[in-house]
Every structure is written in C-alpha cells, then in structure tokens.
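Removed: one protein chain of the complex. Kept in place: all other protein chains.
Chains: A, B and C, in written order; residue numbering restarts at 1 for each.
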Amino acid sequence: MPDPMKIRANLVGDSTEVKVLMSHEMDTGLAKDSSGKVIPAWFIQKVTVLHNDQQVLYAQWGTAVSKNPFMSFKFKGGAKGDKVTITWVDNHNETRTDSAVVG
Amino acid sequence: MIPRISGTRLAGIAVLLAGAAAILYGCAGTPAEDKSASVEAQTIAMMKESFKAHGQAGLDRLDQDDTQRLCSKYSTTPPPAAVAKKIEGENLAKVRYPADGKLMGDWKKGEKIAQLGRGMQFSDDPAKPAGANCYACHQLAPKELSYGTMGPSLYQFGKKRGYTEENRRYVWAKVYDAEAFSACTNMPRFGERHILTDEQIRDVVALLMDPESPVNR
Amino acid sequence: MDRHRRQALKSGGGLSLVALLAAAGWIDPAAAAPAEAWNKAAFQTHDMDSTLKALGDGTPVPSPNVVFFSTPDIAENGAVVPVGITSKVPNTESIAILVEKNPNMLAALFEIPNGTEPSIATRVKMRETSNVYALVKAGGNYYVTSKEIKVTLGGCGG
Partner (left out) sequence: MPRKLRSIPGAAVALALAVITVTLPIVPVPAAAQESVEKAIEQYRQDLQGGNPAELWEARGEEIWNTPRGPKHASFKSCDLGLGPGIVKGAYAQLPRYFPDAGRVLDLESRLVWCMVSQQGFTHAEATKVTFGKGSRKRSDLEALTAYVVAQSDGTKMNVSLADPHVRDMYEIGEKMFFYRAGTHDFACATCHGSDGKRIRLQDLPNLTKKADAQRAYTSWPAYRVSQGEVRTFQWRLHDCLRQQRFPDLIYGSDASIALTTYLAARANGAAYAGPGMKR
C-alpha cells in the first residue's frame, strides 16, 4: 500500500492554490543497485486532480520527475470546505487517492 | 583529576588513561592543563568504544601522530612559532622525492585526480586509487565552477610562479607533505600518509606546472 | 483496506464519492478517474523533433508569453531541479517540460482545462547541464521558451 500524499489546498485571492507531495521512488530504470543489477523503472505516469467532482488538472509524467514528487498549481474559484482529490497511477498500476479540504 | 563522567562503562578506562595522561603531561601542570588532559584522555577512551572498524578504516585511524596531536590544539589559532618550527622540521624530514628525479606527469590524469573525492573512506574500494579532491578546496582549471575556497586559488599557478625546476620541487613537496611548509594546515599530507602514489603526485604537479595544463591557460 | 480508509478519512475530512468508494475498495480509483491516456511514444523520444511529432506534430514559435518562474540558473543537485512555467498565451491547453540532454526528453506534460491557471511548478531530474524547454500548446499551436540550467557537482565528492 503506497503512503498517503500530503495535500494543501488554500484560497489565494479568487483562486485555490494546490500543493502536493507524493511518496514515490520514481526510479528511472537506468540506475544500478549496489550489486550492479539494474533497478527497473518504477514511476508515476498519471495524476488527476479533482475539485469536488470537476477535473482541474491532468498530468502525464515520465521518469524525469524527481523522487517524492512535488507539484503546485492554481485553479479559479473554489471555496472553503470544497474538496480537492488527487489520484496517481504508476507504471506498476499501483495507485493512491487522497483528499484535502480547501482552507 | 578524577573524571566526572559516570554512568558509562568507559569510566574505568577513562580513569586509567587520565592517569597516564597526567604522567605524560607532568603532574606539575596547572589545574586547567590537568583538566584538559583528563578530558582528552576521556575523549580518546570514548572514541575507541564508539567507533567500529569498517573496510579499510580500522580503529588505528583514531591514533594520532605527533603532528596530529599538536595540531588538535591549534585548529582556530595558529601554533606558536616554536611549535610550528618543530612540526615543519619533522615533516620536511619526511619528504621523499622520486628516485628517478622525474617530477612531472600527465596533467590530464592530474585533472581527474583533482576532481575525484573518493579514496581511503571505509565506503571506498581499497583496490581503486584514491583521488586528491583538490577542487573541494581550491580553484584550478577555470571551466570547473564547482570549487571550494578552503585553500587559495591555484588558477595560473605555474604561469605566475614560473615553470622552474625549483618550483616543481616545491609543488611536489607541498603535495607530498604540506605540514612541512605550513604547520597545522588543513591540507592532507598526500605522500607522507600514502594517499597518493608517486605517479599520481607527478600528475598533480603537471596539472599545476605544465604550461599546457588548463590551470595555466 | 481498513488502514487505507482510515488514512484517507484522516487526510481528507470529507471525501468525494469517487475517493470514498475507492477507499472502501469498491472501485479502482484509476478506473474511476476520467480515462486518460499516457502518451508512451512521447516519453520515449530523444530529441525535440520526434517529441513534437509524438505530441501531435507542430512547429513551436518562440514566445515571450511563455515564462519560467522559480527556476534556477544553476542546480546544486541534478536529482531535484525546481521548474515553474507560466503561459500567458490565451487558451493554453497544455504545458510540457523538456530536458534536452536527458535520456528521454519529455519530463512532464500538464493538461490545463478551462478554469485552471496555465501555471505549474514541479521538480525534475537533470543528468547534466542542459537546455530546458517550456512548451505550451494553445489553440492548436505550439509556443516555446528555453533556458540553460547548469548542474554542478556538490559536497565532498565522496
């Protein structure tokens, strides 16, 4: 079971700023372990962000996104108490969904 | 003179070593000197218990030679002139020049040695040559922007000083044992402590003294 | 599954139907999320030409309306290089980050629906000093800007 994300969603003016940290190795498939074996690629490929039930961002990632990824962006509107829900899916088809309340 | 540290299994050893230190340093010392010697003995005893041998780094790495022992007292202030003279004299006597008299190697290899930070750590393969990591502390070739400032810039060293045999001998000796010229310097004694081979020192001398080296261009 | 639900509830406070169902294990959240593709071809290219082709073909024009923010000139470590991109081009549909000298050029692609500000920040890996491109798609056209980011060797080196 992947670890929870850390999501912050805050009103800034008339927009909602979303900042998220994800727990993931983001292995490139190019590095080797101490015994010289290639560590296979293992990385988040898709990220979906919903504001309540409305999609506000869709991201496709490759292996070049840093380990324990960070992302931030803003969408217009949003009110205190609204929900921001983020789902990621990696190349092993592992997935994680977490939510935060807009503050 | 009785160590105040308690509650550890080191106390016994510390007492013994503190006693030994008291004898070494002479019992006529001032109370402050006695206290310092006692703490030093406790420190050494505690360190011996707190490290484990790992790879090429055995516990004997904690044993100090004369230079290290004296310089541990002068980390932030320069040593008094008499102490400095003693350290420099002892180290100058240890400088060994290559038997064939050849002081200059290949600056390209020297540049690699100057870049390499590995070597002599417990995590390093002892079969692989150690680096000198000159760039950690010195500016050398101008294209390397990631250089430290612990030591002076060596950019254009040979060009400024002159490509003379005398200067080549100085650079060899300085890399071999820096303590011979500047007591309690932060620079390692690459030859005297067997960090670099003679061939590697030649390459580093070339990096600084070859007119074709990027350091001098 | 209990642990997942507890954590989801704790971090969420309130949850969308999708997330709640997912937490309960009733549906696969990946499947519940709008079915979106991952452009495999685009993530396997090594140069600008083929990356553009894989993204849908287009010839980018340089634009002062595509700007980097919070993006350094020198990275102390190539494993984590912060990159922020804002597009002032009207009707921006997507923003992509491309690192010229990485094994694969495309690092990330962000699709921006109406109502979302065309401005994103993330962190990417860079194998070596390289040009980094911000590529924006708007109204079917591509706009680009670039900057060089130097990657340095840090620390004691050991």
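Everything that follows uses one rule, which is that a contact is a pair of C-beta atoms (placed from the backbone, for glycine too) under 8 Å apart; a residue touches a chain by one contact, two chains touch by 3 or more.
Owing to the predicted nature of the structure, the values given are computational and were not obtained by experimental measurement.
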Contact set of chain C toward the excluded chain (per top definition): 46-49, 52, 59-62, 70-77, 79-80, 82, 84, 100-101, 123, 131, 144-148, 150, 152-158
Chain not shown, touching residues in chain A: 3-4, 6, 19, 21-25, 66-68, 70, 72
Hidden partner chain, residues of chain B it touches: 3-8, 10, 39-40, 42-43, 46-47, 49-54, 57-59, 61-64, 67-68, 71-73, 75-76, 120-123, 135-137, 139, 142-143, 145-150, 155, 179, 186, 188-189, 193-195
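What we mean here is this: only the chains that are shown with their structure count from here on.
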Arrangement of touching chains [line / ring / star / complete / other]: line
A-C or B-C - the one linked by more C-beta pairs in contact: A-C
Centroid distance [mean C-alpha coordinates] between chain C and chain B, Å: 47
Distance from the mean Cα position of chain C to that of chain A, given in whole angstrom: 11
Interfacial residue positions of chain B with respect to chain C in the complex: 115-119, 121, 123-124, 131, 133, 135-136, 145-146
Touch list for chain C against partner chain A, complex: 3-4, 7-8, 11-19, 22-23, 28-30, 32-34, 36-39, 42-43, 79-81, 99, 102-104, 106-113, 115-117, 119-126
Residues of chain C touching chain B in the complex: 74, 150, 152-158
